[in-house]
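Below is a structure I'd like to ask you about.
FYI, not all chains are in this one, though none of them got moved.
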């Protein structure tokens, strides 16, 4: 239940209000919250807007400095995202250095000297275009959610039937393989984890933690066999040690607690 | 969070105020609710949801039923099992039956889909081999897939008992929009996405 609520909270936002913003995490720590915008092009667009700069004439030195400042603040972001951000940082530095190179007089005579920023501007414009398109999709979905199809009728048959796509075929096959692997693993692991080991581990945890969620503990078990052993171990430890099982609410989590 | 609740309360209030519907509006609302329901809807439920008097709702359903009868279209309102329901009129049953028969055959049960996946990736493959991989008897699923022409027999395997081998058909390629079997996504194609 709580998981579901959490998911809804996480996914509900207003497309147009969602903007990157800076959050003061503590007195001396600022953090850029990009939400779902977590991409280098978004950050650049944001900085350009902040600086009130012209996208067709980006003050590259200033923007690069700003960008790098944010990169440092953003060290906490996860690795994949950070990689994309670092690639962009490298690109910016490269453009910046190219812009600093003195221009050859003779080159200036030619009408079109390639601007080192050109490729970046193109990418930014394209990105902005698709962001706008995403906004359109967002609006369409909003409208569409106000309209409902009919309820189920007899001829719809059972809903176990699915309109299969290739993706279904792959994922289903993947699941079969996973099931297979699990069975094989079970075979191998048989005899490997003994009751004595499990009880020893459980006792050790109880001395350090005082409390253990039984459900979470069971979820750690890799095979049915391990699960059964763990189950017996819990019963055993309740019988022989100064430990009791507590349940706070009906159907609530069961806690193993030292008395 | 407190804000959100306030807003919800406000919406609630506005909705309460908005209850004063014209007769036509009530009929329309009743129709929308009956249409989206999975089962016949009792007048009492309609009245609760719409926050209207049950007599007004019953009256509205009566009007709606008359409208449907007068229109003489393909649908009717029926009172059944203590509730109201929209359904097709009896005179169209033959056409409806024929329509239901033509529905696309890409619909598969989970069992058939699993069997089809094994055959697609392991072809040519025999029934015992499918059993080995799925861990479940697949005879009826194989029959379904043969009936739907998604798989075909591909000769016998030269082992004990010479079991029949199966593979996917041309129809399979067509249905799933593949030029040839090499276009079948590999497990790796999607594994990259899962990480």
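Side notes on the structure shown:
Going in written order, the chains are labelled A and B, and every chain counts its residues from 1.
Definition applied: a contact is a pair of C-beta atoms (placed from the backbone, for glycine too) under 8 Å apart; a residue touches a chain by one contact, two chains touch by 3 or more.
This one's a predicted model, so the numbers in the text were calculated from it and none came from an experiment.
The shown chains stand for their kinds once each; the full complex in the file has the makeup A x1, B x2.
Here is the rule we go by: only the chains that are shown with their structure count from here on.
The centroid of the Cα atoms in chain A and the matching centroid in chain B are 31 Å apart. Residues of chain B that touch chain A in their complex: 32, 35-39, 86-87, 96, 100, 104, 106-110, 113-114, 116-118, 120-121, 133-135, 176-178, 184-185, 187, 189-191.
Only residues 148-153, 155, 160-174, 176-177, 179-180, 183 of chain A touch chain B when the two sit together in their complex.
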